[in-house]
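Take a look at the structure below.
Just one protein chain is left out here, and the rest sit where they should.
Per-chain numbering from 1; labels A and B assigned in written order.
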Amino acid sequence: MRTRLLLPTTLALAMAAWPAVAQPDGPMLAEACAGCHGQAGAGQGAISDLRGYDRDAFLLVWAEFAADERPATIMNRIARGYTEADVEALADFFSSLE
Amino acid sequence: MTRQTRTTLTRRGFGTLIAASAATLATPGLLRANTNGRLLVVGGGFGGASAARFARINYPDVSVTLVEPQTSFVTCPYGNLILGGRKQLSDITHSYDGLRARGVQVIHDRAQEIDAEGHRVTLAGGDVLDYDKLILSPGIALRWNAIEGYDEAASEVFPHAWWGGDGSQITTLRAQLEALPEGGVVGMAIPDNPFRCPPGPYERISMIAHHLKQANPTAKILAFDSKDGFAKQGLFQDAWEELYGDMIEWIPASQDGRIMRVDTENKLFVSEFGEEHHVDLGNVIPPQYAAGIARDAGLANDSGWVPVNPRSFEAEAARDIHVIGDANVGAPMPKSGYIANSTAKTAVTAALAEISGRPAWDDPVYFNTCYSHAGEDYGISVAAIFRPTDDGFEATPDSGGVSPSGPLSEMSRNRRLEARYADAWYASITDDMFS
Partner (left out) sequence: MSDLHQSTPRVRLPRSASAGDTIEVRTLIDHPMVTAVSGPGPRDMLARFEATMNGETVIAYDFANGAAANPTFTFHVRAAAPGDFTFTWTHEDGRRFTTEGSVRVT
């Protein structure tokens, strides 16, 4: 079993054991979010803090964005760019942050 | 990083490596002199700074050296807000101290020559740096004389302000704008694709108009374009009509908008078909290509840009050199800061896979959001998610896109929020580069 150790953009460690089959890489996917949502999703100005976001709520809200069922300026367009597996990985990641 | 220094008399041509001790190499935060692998990053902008920082955080055993001529970094993004009178140069200038504190060895010099075979880079000051892996993020060069009469000397009269540099281009342009005679004409020459920052010229038009509306309301902006369409065009043109009346005239190529010659002495823009336009202020954004260091190393193709592997960003023309940011052939990904920042991380995982034993990100996703300020409290955006294909990049279908259109009476909340989000983007992304 291969242990992948990739530090997120804070001092907090997110360790995961990955099987040989490719799975979306939550921390790496989340790197792109930092450009707006700040380091480790801590938020910035008007853009929300994602740390410790309830996992189920994350999935629900993301799905609403993707379906244009939730008011959004940009997250609806962004949400549609990711697969379900990607979103699960992101939900795992952000829900694990403090 | 083993380094030949000036004081030890090694220069290009001598070729002798001298391993420096930890004492002579001591820079604040450098953890160890001889570490597990040497990553060299050339270019300290959106791509390079992001790459260096990500590498130090995630691969602490790899030594990272960053070479950047500027001692602090002036972003091109948000430079337009200086024109609009909403920001100062200090607001868009960033220190490299944060990267130093993370253990990046920052060298302020210009990389002059790459020896891809020998895995070394020579700096203008004479030093030679050896690397195991090179992340090359050198940005663009301007094609001087592609527009007849527009050379480096001309850019002091007609600024381009299409790189941050030392901040002088954007501050000169701002000064010229403030000194524009009453009712004067601002001329802008906009290039054909591909060029750095597709919405940039149009945000610039907006911010100039925003300034003029208050300071010089009878002035005019003539935007001469070598294209017949542009990024977020519908949104920009709606905003111009709503906010600036008839101050802005956009002339597309099909209406003789391509500027092919400029005369800085007589202050003229001359079009493809010979129309002469007098301007009081001339902003010329010339055609571009990859920075000279990439082309001189033989990394670019006939287009002047560097083709790369879509998964690793390794240059097709050389092993162990990963080219990120504006210099590469990334279409349809735009040449944007966010793309440089996003792709930098994938490139680092690929570059350091061998050294670290950790696999590269084998299913990468690349991300872009470009915010533009069309006016005060009037932000618009375009977002896109890309994935590599076997021979290039593709936008993920049925996703991304531009802000919804509509009159201010319906969209004012959306526009105000996007303007705030744009400010937050700027703070977040520069944190991701320099903090």
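Everything below uses one rule, namely that contacts are C-beta pairs under 8 Å (C-beta built on N, C-alpha and C of every residue); 3 or more make two chains touch, one makes a residue touch a chain.
Fair warning: this is a prediction, and the values are worked out from it, not measured in the lab.
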Discussion item. According to the contact rule at the top, which chains on display are touched by the left-out chain?
Written reply: B
Worksheet item: Which of these, B:Asp166, B:Glu242, B:Asp256 or B:Asp363, touches the one chain of the complex that we don't see?
Response: B:Asp256
Worksheet item: Which residue, B:Gly274, B:Gly357 or B:Pro397, contacts the hidden chain when the whole complex is considered?
Response: B:Gly274
Worksheet item: Considering the entire assembly, which residues of chain B contact the chain that has been omitted?
Response: 253-256, 260, 272-274
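The rule is simple: only the chains that are shown with their structure count from here on.
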Worksheet entry | Geometric centre distance via CA averages, chain B-chain A, whole Å | 27
Worksheet entry | chain A-facing residues of chain B, complex | 54, 57-58, 338, 341-342, 345-346, 349, 358-359, 361-367, 369, 381, 383-385, 396, 398-401, 403, 414, 417-418, 420-421, 423-425, 427-429, 431-432, 435
Worksheet item: Which part of chain A faces chain B closely enough to touch in the complex?
Response: 2, 4-7, 9, 22, 24-25, 28-29, 31-32, 34-39, 44-47, 73-74, 77-82, 86
